[in-house]
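For this depiction, one protein chain was excluded, whereas all remaining protein chains were kept in their positions.
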């Protein structure tokens, strides 16, 4: 169960550089490629000739060519040409709305007509020279909602990430969750910590600040539908206002999490960090990215084994504690989005039926 | 769906040298071995004692011995002996008609009584000193008919095998398909090509001919039931009559393809080349075989992913273009063979029932 009439991150630009990419999104098997004008395109990964996956083909002058018998597929799912053949009568395949923006390729796996690029979230940091971004990808074999739960409840850091970003104070400090429309916010402010955990010591040093002093630390998790989680994170030298401290007394960043359902029990996880300190330091970008890769890798076994347990005992109800409020509220938003999607679909069907009868 | 009352290639002689071989053919789990008189034998891969696979056993003086408790199995599926036991009352297992001929071990996976060795195809090149043969094996996870389609439509060479035997002229030259009884023939003649593709340059040089001249090229694909595809291939120096050119102006060979169903979605692929030039050159045999191994290996991913797509969308109809005529006609022949097999089976049942009533 995932919203389909919405934008998801499909891939990063490097994944379609010079070749097509086959990737399943929301149970849709899609091939992504870059056209001659530079814009991305996305069609079903199924050649209408003999069913070969188009992603095994190649891109020539921005045209997608089947690697089996040379059928050239258009970005609208209609065959354009094939050696020695007239393709006009060939059956069409699905095409998908896709847009490149903010350093990602986005896809709308549902009804193409409803795809409005204005609905793609605005990522200000992606275009601001005072910010730098680095990130990566994991394929995760669990329901995308387990990943949202994970990111909206950071008390797990104390346990899963005890050697990097975890510290005892996280699960000792209460968090608060509030919901503003479809926006869920879970915040935790930890003040006067005796020291920063290892990852933030690295960041402090990177920003030219001492790493052995008392700090204030914050984690503000933002969920927005369908599945995006942005976490404002940082530490400030104690006594300077914490989250509101001036830029030269704190290190401030956003943990970026785009969670794209693949199937009911697997998803694509695009993780990264946008930081608001030392943006012109590519070595720091690499160091942070590799640190994150290790940290997020620690979650994978837990999430995949959790999924296995839940698949074994589908009837067992999970607890919903205060620390789980972020995930619980996010799931409620998703449920509302799904209900709205079903309702809109029923309305369109009814309207179509009325129009038909009026003829 | 595959014909069962027919001969298939089961294995090559080296695969049963000194040991039994377990292999599934048309969903029948079979163990093949060589008897004391040198002839092959084939029985179910199931020891009637405790169900162990006989293929984990050994062959002693031409006798198949179970590797678990020493039961000796006869070639007719009746236990012959077992230490300390009387085996007369042991249940029988199935036995299969099997014959060694033309350098292959053949098996008839259906009704043994109908197995007539005279129905094994005649491979003249296997016994002619003016010809040489080399070949190999691939296990392929797709319906055997997808491999037949592949071999009866060589336009795919332009795309899948672009660096070895593919060339643009193949999919620019129309092919013609004709059906003579159960024999399907798809032919393509390409004349006055500016040069031969890499594989044929190797062959021309091997035959002592220049490799940089204009050539005529031909591909004549022969399908015969149940699943055999023989492709006459070659190039001649241009202006000497093409396919009919004298032997010293052309290189001529037969691509040999024995396609043995394993299950509904997998098969054994015995590929090779019988060549009518430089037969006494074993190094050339090796070079050609390794070239073919690479070429046919290029098909595997495409075929297996095509199968995955077709399994995902079983209701989608594939196109049947003129280039697909060879495969389409071959499938019609297979369907006729299957219908005849069902009809004969029904006739035998009716006859048996009548005989029973007449008693």
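When the chains are written out, they are named A and B in that same order, and each has its own residue count from 1.
Following the convention adopted for this analysis, a residue touches a chain if its C-beta (ideal position, glycine included) is under 8 Å from a C-beta of that chain, and two chains touch if they have at least 3 such contacts.
Computed from a prediction, not measured in an experiment: that's the story for all the values here.
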Worksheet entry | Candidates B:49, B:145, B:276 or B:305 - the one touching the absent chain | B:49
Worksheet item: Which residue from A:6, A:55, A:95 or A:155 sits in contact with the chain not drawn here?
Response: A:155
Item to complete: Out of A:118, A:283, A:319 or A:355, point to the residue that touches the absent chain in the complete complex.
Response: A:319
Discussion item. Looking at the full complex, which residue from A:76, A:128 or A:172 touches the chain that isn't shown here?
Written reply: A:172
Worksheet item: Taking the full complex into account, what residues of chain A touch the chain not shown?
Response: 149, 153, 155-156, 158-160, 171-172, 174, 301-302, 305-306, 308-310, 312-313, 316-319, 321-324
Worksheet, complete the sentence: Had the left-out chain been drawn, it would touch chain B at residues 29, 45-46, 48-53, 56-57, 65-70, 82-85, 90-91
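Just so it is clear, only the chains that are shown with their structure count from here on.
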Worksheet entry | Where chain A and chain B are represented by their mean Cα positions, the distance between them in whole Å | 48
